[in-house]
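With one protein chain withheld, the remaining protein chains of the complex are depicted in position.
This part shows chain A:
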Amino acid sequence: MIELTIFLVLMTLGYLVGQYAEKKHYQSIIEREKRLSGLTTVASRFPPPGKQHDQCLVLGSVVISVDYFKRFIAMLRNLFGGRITSYEALLDRARRESLLRMKEQAAKMGAEYVFNVKYETASISKGRQNTIGSVEVLAYGTALMRPRDEA
């Protein structure tokens, strides 16, 4: 009985807090994406021809953890198979947040473009049991800054 109560409390807390955090995070992501929309970010490896830009590596990384509720749903999914929808939003947030952090860094350095943008994902718990399920998403690219003599 006590175990069941603890479970229900954790599930309710996980659900309420997790949903609230997710909503807030998406609001902030959409707002910052608009703000940083002027900084062009592309996956292309070839910079625009003609201009000689200064180059610099920019990074954005985020570590994000799943709440109890989402983890429970994901574990149930392991029994039945199918899309783990509860993790989809989590990873979507992590990717967009890491890209935003990279763009923030590039913007501070006065970049005009960020080229050759790539993602890396790493699981921190590495499938061990009874640890916090969390992932790191790293976005990196080459920031192109207008040469000083041209400015």
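What we mean here is this: a contact is a pair of C-beta atoms (placed from the backbone, for glycine too) under 8 Å apart; a residue touches a chain by one contact, two chains touch by 3 or more; residues count from 1.
The rule is simple: contacts and distances are computed from a predicted model.
Peer 1: Just by its UniProt name, which of "sn-glycerol-3-phosphate transport system permease protein UgpA", "Beta-ketoacyl-[acyl-carrier-protein] synthase family protein", "Lipoprotein" or "M48 family metallopeptidase" is the chain not shown in this complex?
Peer 2: "M48 family metallopeptidase"
Peer 1: Could you tell me which of A:28, A:52 or A:85 touches the chain that is not displayed?
Peer 2: Touching the chain that is not displayed is residue A:85.
Peer 1: Taking the entire complex into account, which one of A:56, A:73, A:107 or A:124 touches the absent chain?
Peer 2: Candidates A:56, A:73, A:107 or A:124; residue touching the omitted chain: A:73.
Peer 1: Which chain A residues touch the hidden chain?
Peer 2: 1, 3-4, 7, 15, 19, 30, 33-34, 37-38, 40, 42, 48-49, 69-73, 75-77, 79-80, 83, 85-86, 88-89, 92, 113, 129-130
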